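Partial complex: the chains shown occupy the same locations as in the complete assembly.
Naming follows writing order (A, B, C and D), and every chain is counted from residue 1.
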Amino acid sequence: MYTGDRPVESAKITVFQYDETYFKERQLGSVEECKECKDSRGVVWINIDGIHDISVVETVAKIFGIHPLVQEDIVSIHQRPKVEEYDSYLFAILKMLYQEPKTRVLQAEQVSMIVTPKIVISFQEREGDVFAPLRERIRNGKGIVRQRGSDYLAYCIIDAIVDYYFLIMEDLEDRILPLEKQVIDDPDPHVLQSIHSLKYDLVFMRRSLWPLREMLVRLYREQLPLVQPDTQPFLRDVHDHTIQIIEILESFQEIVSGLMDVHLTSISNRMNSIMKVLTIIATIFIPLTFIAGVYGMNFQIMPELSWPWGYPAVLGVMALVFIGMLIFFKRKKWL
Amino acid sequence: MYTGDRPVESAKITVFQYDETYFKERQLGSVEECKECKDSRGVVWINIDGIHDISVVETVAKIFGIHPLVQEDIVSIHQRPKVEEYDSYLFAILKMLYQEPKTRVLQAEQVSMIVTPKIVISFQEREGDVFAPLRERIRNGKGIVRQRGSDYLAYCIIDAIVDYYFLIMEDLEDRILPLEKQVIDDPDPHVLQSIHSLKYDLVFMRRSLWPLREMLVRLYREQLPLVQPDTQPFLRDVHDHTIQIIEILESFQEIVSGLMDVHLTSISNRMNSIMKVLTIIATIFIPLTFIAGVYGMNFQIMPELSWPWGYPAVLGVMALVFIGMLIFFKRKKWL
Amino acid sequence: MYTGDRPVESAKITVFQYDETYFKERQLGSVEECKECKDSRGVVWINIDGIHDISVVETVAKIFGIHPLVQEDIVSIHQRPKVEEYDSYLFAILKMLYQEPKTRVLQAEQVSMIVTPKIVISFQEREGDVFAPLRERIRNGKGIVRQRGSDYLAYCIIDAIVDYYFLIMEDLEDRILPLEKQVIDDPDPHVLQSIHSLKYDLVFMRRSLWPLREMLVRLYREQLPLVQPDTQPFLRDVHDHTIQIIEILESFQEIVSGLMDVHLTSISNRMNSIMKVLTIIATIFIPLTFIAGVYGMNFQIMPELSWPWGYPAVLGVMALVFIGMLIFFKRKKWL
Amino acid sequence: MYTGDRPVESAKITVFQYDETYFKERQLGSVEECKECKDSRGVVWINIDGIHDISVVETVAKIFGIHPLVQEDIVSIHQRPKVEEYDSYLFAILKMLYQEPKTRVLQAEQVSMIVTPKIVISFQEREGDVFAPLRERIRNGKGIVRQRGSDYLAYCIIDAIVDYYFLIMEDLEDRILPLEKQVIDDPDPHVLQSIHSLKYDLVFMRRSLWPLREMLVRLYREQLPLVQPDTQPFLRDVHDHTIQIIEILESFQEIVSGLMDVHLTSISNRMNSIMKVLTIIATIFIPLTFIAGVYGMNFQIMPELSWPWGYPAVLGVMALVFIGMLIFFKRKKWL
């Protein structure tokens, strides 16, 4: 059963056929036409956008002899990235991250891949532009992709996905840097929300990165028969990139978790300065008001009231209290 | 000694017998009837609900030659999930989580399983509906369960239990999401209790998930003679699911532990805004009250009191102090 | 050198001798009598309470040919639990936890054990009742202990000690549960002390549990010649119990460390509500008092004072300010 | 594609040629001249400052037969430290840390190294003085560098870089120590910024240290054919230094993360003392002011007002309240 929403109208099947000298690109009208690709020349890349149409996946599976568990994994979109070796093909699941353009919410899309000695079949939830540069490279024969087999094509697909993570990381960095300043200068409650959502995204990323790394380790450590020796260094390279992303991610997590502390401390600092203002004003004027209150009492016999210097004397005492308080606060370094 | 409460009246014994073409379901009146199952056709699933009646377990153990330690483990319900290999059978303990329908409190129920080449005996504390879909599948011959042996049936039972965890996870997510909003917008003391109980449930879940994972690793890594090679990929699949649940759980734990920080910071933010109000009001009016107090004094000689413009002048001074304070707060960005 | 206090007057030596059909229990007057046990029938358990009398340990060591390092380990009571294999015997150190009955303070007592093919010698710091059920079982021939060798007896002793940890865990749970409620409802300073002492006890327990687990792993993984194959599953069982205790302990630690956060947050919540009361009262009455102060001034020319409706008008203004403030607080959700 | 800024005008190529008796140092005008070094006498060190000029790297790669992936790694400056073994050479990437002299901001510079049996080619982003002492040692024949092969030279380069980390650590310590005092004595908001930037730098350092350590482990554990046995102890030595730096770094991290707690606690302490002052003043004078207020009321019938001892009596009551409050605060230990 397909477990995602239905993002595209109907599955779109694009086929790239190429070898060093030959290149053909076409879009299939129906899944059955895939059959022809089985025995065609060079490397074939069948890309299927839209996996909600289970019948498409089923037909492909029947044509290429895919295990039922694999079929199930392709259409249930909450799988962990993994690689599984079957008799005649490799099956890999990857997670592609992308940001919802409007809301900047991070989302994961599942990309599955079946790699046989000559054919790579990739399944995406929706049409994306992550593979556009790769397609361009195949079309124009740029790089060495046209000179290599299906395993190198599979590497290119994985590499395109992993490279996209770097873009996400840069975007995250762009969200972290302004927060760092804001958190110290301006302890605004909105900052809290930003930090929390950043933390959430980092947790989300890590959840898709760890299994990706595991999968790549398996791919380049185990000497899988489908992966040719001269493709190994490239897989190690993409694995290195994954580790680098994870390390950056972890340092981001540390920084963001530090930001929360800084924010809390910043609020406390702010509260401190508010309390100081309150305390200074209250501590100076409450005693003065009391003195004024005393001489506002209506007792018939209050000798001070009739003294000619009574009023100036009281004003003087008040001034002394005022100055004394100022000195006290100066000493406490509150002013 | 049975260590749980007594949830069902008397043990209920249900027997499923099936092979690809044959299916029989019946409920046994007494435990002794199990004996007949020993040599019956196809795969036999004996499900026993209610393990408080130790004599039932003892009788079953005697019939099938079960080790005393295993008997003990079946009836003491605080065992860790584990799998043990004996000469002629596998013994597995699992934990099934379910939510008390009324209180939404998470509880664990122990499910034990004895797997011989042709028979699976499962023990539950109480009748549950987790296995209902599996029973339906066996009855209708849907899926491949009827074509496989007892090891596949054991896998199906484990799979049913693990799948149920996903439901629990979704419920937990439903509890986390509203908390995230509430915690920032409305730092209510009740939130604290919700976060704490959520944390408690996550700790509880992890305690039953880690040994479950260990057990599944053992089950698919060690080439147990009772588990046929074509059942291995299914066990790896259910193991993958467990890892996925654990990863989701860990990200939940991080988010919930973040929620506590957010809550605390939110309270501090709130306190900050309360303090601001207090400070603004007090800082403006305390000096003004002091001025009023001074001219409320009853000294006989207070020249200002008899000045014709004394009263308006004092009001003017008060207005200046008021405006000065407002400007001060504006600059401090408190207004 | 003996490193503990001197808890019992003089060492008490109890000897159990048994096989399947025979049982003899007696108390030795002097250590030298141990010599007779060397060649006696069946399994012999020599239990020595009180290890402060080093001469006792030395004599026993001489009789049974114990390594000097082992002697030293027996009498210095701050050893880590461990198991060591010597040519003709196994040496094991365990930690038994018990609660000081009056103060409920957790304390650790060292139990050492020397296991030869036919003899088990156990050393305790003081007489305890942890082994009472085991002794009863040997006396009455209950269970299979009388049918097995010294390795099974050693297992029984370890099992008795590990089982006792479960009692301690239950007691800890009894201390945690009321704290959880108290911490949210009533942020009392005494709670702080309870949480801290609980944390302390958990740290203390973990310190004795981790090496115990290590020791049990060694005991059942390494195929020690003294441990018979049919005792292995029992050792695995007691090891499982230790892991279970550790897992419970870790979840306790997480909960208790969460309690501290809850407590702190709870105090902040409480402070918040105190601040609200203060702010509401001060913010309402300080401006009103100022108004009253203005009309308490004694200027000779204050036209309002002679207006007939002056007093009621001022009271009206005050009422308006009062109501305005209430509305303000209502909007801020402080009321 | 080169991924850094363009720090130097044009690549500067310095060549050192030496053996035990011979030494020649020169600066190349163009990259092509490197060709001559291929078959020259002794060990050759080609140092290239400025890798932004890709054509330089490409020419060098062509001359020495370097793999395209290596070329790419040299010019993209965000690589992880790593070592890779190729058929005829070793390729290593290192990170050199340095402090921007003015801003004291930590920055990482990538140093790549190609080691063949007789030639070491090093690539730096810009001219630096880290290798100055090494160059001096080669020039003067000090130490054993002139007596060893290219592997020892490579070790010297790595050692120079690792030694530079110690300088950075000392500088970090110089920033931590004053903070420790300041954080307790003077909870200034600027401290917050210092702690945060320190934390940031430590996270940054760890990110470049961990892969460096991994790389060095690989270098001395795997018996690479290019590394001669008598160079192994030196590599182990530099590896030990890296571990030492990591351990110091980790203890710094713990201390700095503790500083944040201390700072927060310090602010709370400070707030506490502010609150005490406010509370003492307010609690003493508010009741006194109330008493004064009562006798400032203008009721026609207030018998106390006409008592001859009324005024002194009220002053006395006020003094009593004052003294009572002082005793109260003394008991609470607020004074």
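Couple of notes before you dig in:
One rule holds in what follows: a residue touches a chain if its C-beta (ideal position, glycine included) is under 8 Å from a C-beta of that chain, and two chains touch if they have at least 3 such contacts.
Note that the coordinates shown come from a computational prediction; the quantities given were computed from them, not determined experimentally.
Complete-complex copy count for the single protein sequence, taken from this structure file and not limited to the 4 chains in place, is 5.
FYI, only the chains that are shown with their structure count from here on.
Both subunit A and subunit B derive from one sequence, and where they touch, under half of the residue numbers involved are common to the two copies. Rotation angle, subunit B onto subunit D, C-alpha superposition: 145 degrees, expressed as a multiple of 5. Between the CA-based centres of subunit A and subunit D the separation comes to 26 Å, rounded to the whole angstrom. Subunit A and subunit C have Cα centroids lying 42 Å from one another. Shared interface positions of subunit B, i.e. residues touching 2 or more other chains, are given as 264, 268, 271, 275, 278, 282, 286, 289, 293, 296-298, 302. Taken as a contact graph, with one node per protein chain and an edge wherever two chains touch, the assembly forms an open path, each chain linked only to its neighbours along a line. Inter-chain contacts occur between A-B, A-D, B-C.
By the touch criterion given at the top, residues 180, 184, 233-234, 237, 240, 243-244, 247-248, 251, 254-255, 258, 261-262, 264-266, 268-269, 271-272, 275-276, 278-279, 282-283, 286-287, 289-290, 293-294, 296-302, 332, 334 of subunit B touch subunit A in their complex.
On the side of subunit B, the complex with subunit C involves touching residues 67, 69, 78-80, 82, 84, 187, 189, 192-193, 196, 199-200, 203-204, 206-207, 210-211, 260, 263-264, 267-268, 270-271, 274-275, 277-278, 281-282, 285-286, 288-289, 292-293, 295-298, 302, 304-306, 308, 310-311, 314-315, 318.
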